[in-house]
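Below you'll find the structure I mean.
Every protein chain of the complex appears in place save one, which is left out.
Chain lettering (A, B and C) follows the sequence in which the chains are written, and residue indices restart at 1 in each chain.
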Amino acid sequence: MSAAAHGLALVVLVPIVGGALIPALFRRFPTAAWGFALASSALTLAISISLIRRLLAEGPFSYAAGGWPPPYGVALHFDRFGAAIAVFSMITLLVLIFSRRYIPAVVPIARIPLYYALVMINLGGMNGFLVTGDLFNLFVFMEVFSVSAYALVAMARGPQAGLAAIKYLLLGAVSSLLVLFAIGLIFAQTGTLNMADAAGRLDAAASIVPTALALGALTIGFMVKAALFPLHVWLPDAHASAPAPVSALLSAVVVKAGVIGIIRTLQTFSDHGSLQLMPLQSLLIWLGAIAVLWGAVAALVQSDLKRLLAYSTVTNIGYIFIGLGIGSATAASGAAVHIINHAVIKAALFLAAGALIHQSGLRHIDDLRGLGERMPLSALALGVALLAVAGVPPTAGFVGKWQIGLGALETGRPLLMGVVIVGGLLVLTYGVRIINTLFFRPPLHVRVVTSREAPPSMLAAILLLAASSFLLGLAGKPMLDFVAPAILPLTDTG
Amino acid sequence: MRKFLALVLIAALGAVLIAAVVNLPEPGTTDSPVHTHVSAGYIKGGHEAGGADNLVTAVLLNYRAIDTFGEVTVIFTALIAVLAATSLAGPTERSGTQNIDLKTTRVPVSPVVSFVVRLMAPFIATFALFVMLKGHELPGGGFQGGVVLGAMLILLALFSGRTDKTDDEELPPGLRNWIRAAGPLVFGALGLTGLVFSGWLFSLPDHPFWREMVMIGLELGIGIGGAAVLVGLFRALREG
Amino acid sequence: MSVSDLFDLLILALLITCVLGIARVRDLATAVTLFAIYSFVLCLLWAHRGAPDVAMTEAAVGAGITAVLFFTAIAKIGRREK
Partner (left out) sequence: MMAAIQATLAGLLIVAGAAFFFIGTIGLLRLPDFYTRVHAVTKCDALGAGLVLLGLAILAGFDGSGIRIIALIALVLLSSPTAGHALARAAWRAGLEPWYRKSGHVGQ
């Protein structure tokens, strides 16, 4: 039992307890909450890096919370999908750095500690969701990050954010109930909540009907959380009206929980002998393909920058699901890498857009003309991230999309390759349009002329993320190799 | 038309749910997996290993403590969420004009009700504490005691006849935030003590006396924290 | 069918009646009252099925605190559904 394994429980414990402490500690000094949140997320990041080091040395490992062996206790499990917690912690850290100057401008000062508490609790819930090996525990941590996400959306001022938060809350609550119902069905069939144990015992269950329905309910529930077409309706409103750092967090990190949830579902049910996952996977391909095209076209017609970015998330979630649906080693590892790469790119996009909007006070794309001259670094970061999200080589967005397209060709689906390419071109179209607007059009709005470059704390986060969304493309091969062992068990399902 | 569509959707969903449930193993039969697998292990080992006569408490605080940690976090987050969302009005509109209107329209509290509520409050509080402290032996526990305590406090806030004063005077605000976070915090403490005493995070001490003490501490944290959260929700909704 | 089963059936019928009522009424205060009744009946079901822990929580939260919270919210937004 090396010390690193305790980290599996600590990546949950540290951010949540840190978050719970913030309102109590910083009631008198609201702005000081920033430093504390930063410190505890840095600690979380350090712990998750130590977990990855152990993973590389020894392979996947488990931790029995409370010392109770599974299936009696809750087993936490760390595999190569779980390694995403390091990236998510990193993004949360950068979002927190960005928030330092941004949040006091949009949140009443007395509520600032609440914002930091919610961000930390959200991080803890995400980490718990990613590392748990237990179905009910999965649900509990899903609730932790969902409830905090609803509240974070509602933090923005104005009735629009409130309505968006309520829409998000309603759909999210229905999806949570579906997941809970499915967990109940699985428990009634197998008598266990441990995922590995349940996977082994599903075959012996008396009837296949509840098992199949549990699979369906889990898939639909997680599809809502992942905002896969046609269950994405909550996403554009929520992500467009939330404060910029919250949009970054939600689009980059929180929707990925739904994707990981589907991966865990496929893992659990892939052992089931008589249950064919084939129809589910072709459903995922179809929905993913529609999502790619729908998201790209809807983004093209948006005039609001943040709404456009929100639709771009719909597109990218579509890509990931195409990859998972194809299920071949090439495509699925591409999808897994795209989970990470899109997280980095989308965080860069939303933070850069947030900086532009915050400094100029304008959010319509046409109003932003010529802002590139006034805020060169933020605008440049937005441009790089836009190219990355379109999948221009050698940026980070290219790796995943290329692999997914390759996988489509390998499995004899040239049409799907076409969808991947067309989607990329559509994204490139609006990307170039925005870059053109920012840099090569004369200013139209008077506020553009008086805007100044974002403060250093915002710039640091934006530039780091934009640089990573460029450089991660060069690290494509090692990343693909890293996720490959985790993907293998998924690939026999097809 | 929309009504009809909704009806069809609900009926389809209902049919699916019913189809799933009727195909489940019969509830109550001794050989269904629910009773033979993990639960059987709890029943066999729960008393000694779990350290509580009430198996529900043993599962909540011992076997699946990390789940309970998540649950108290959700409760705490719900309060934070409501507090955050009530800032929707923005800082300028929050100057008590609305409250003054409410006060003038509010019916004064009946002296009879106020007297009876204040007469019964100590009994309810005693019961709530009893439920919390005895949760490891009898039905009950932190969550149950907490909601009873919270209900009592809300009842007092509604009827104590002190509507002219703000509730802020009941507890110093600094302390209030600590108490609201009590649930997650006691589990944080459990995480660390578990590591010190038995080498696992979220584990209870092996010694029966200390285990009982830790369990009571957890129940009190869950209960008092939960009650504070409920009162906070009530206050946020009334004033926010 | 034993008396115990009949009791369950009666409670289930009451639950469904309450839910239909909640869906039909336009007055929010009535809906909340019906919801409190629903919770209380459900509490009986929990107690009868041997889950006193859950029954106690349901009685306090469902029939007590949520009703108060709902009424507090209704006091702000008005009691008629638009």
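For this structure, a couple of remarks:
Following the convention adopted for this analysis, a contact is a pair of C-beta atoms (placed from the backbone, for glycine too) under 8 Å apart; a residue touches a chain by one contact, two chains touch by 3 or more.
Please read all numbers here as calculations on a predicted model, not as lab measurements.
For the chain that does not appear, the touching partners among the shown chains are B.
For the options B:15, B:116, B:175 or B:213, the residue in contact with the chain missing from this view is B:116. Residues of chain B that touch the chain left out of view are 107, 110, 112-113, 116, 119-120, 123.
Simple rule for what comes next: only the chains that are shown with their structure count from here on.
At the far end from chain B, in terms of centres built from Cα atoms, lies A.
Of all chain pairs, the one joined by the greatest number of contacting C-beta pairs is A-B. Look at where the CA atoms of chain B average out and do the same for chain C: the two points lie 18 Å apart.
Inter-chain spacing, taken between the CA centroids of chain A and chain C, is 38 Å.
Centres computed as Cα averages put chain A at a distance of 30 Å from chain B. Listed for chain B are no residues, as none touches two or more other chains. Those residues of chain A that touch chain B in the complex are listed here as 1, 6, 9-10, 12-13, 16-17, 19-21, 23-24, 27-28, 63-68, 71-74, 76, 107-109, 111, 114-115, 117-118, 121, 124-125, 128, 134, 136-137, 140-141, 143-144, 147-148, 150-152, 154-155, 157-159, 161-162, 165, 181, 185, 187-193, 201, 205-207, 209-210, 213-214.
For chain B in complex with chain A, the touching residues are 16-17, 19-21, 23-25, 32-39, 41-42, 45, 62-67, 69-71, 73-74, 76-78, 80-81, 83-85, 87-88, 90-91, 173-174, 177-178, 180-181, 184-185, 187-188, 191, 194-195, 198-204. Contact residues of chain C toward chain B in the complex are 52-53, 56-57, 60-61, 64-65, 68-69, 72-73, 75-76.
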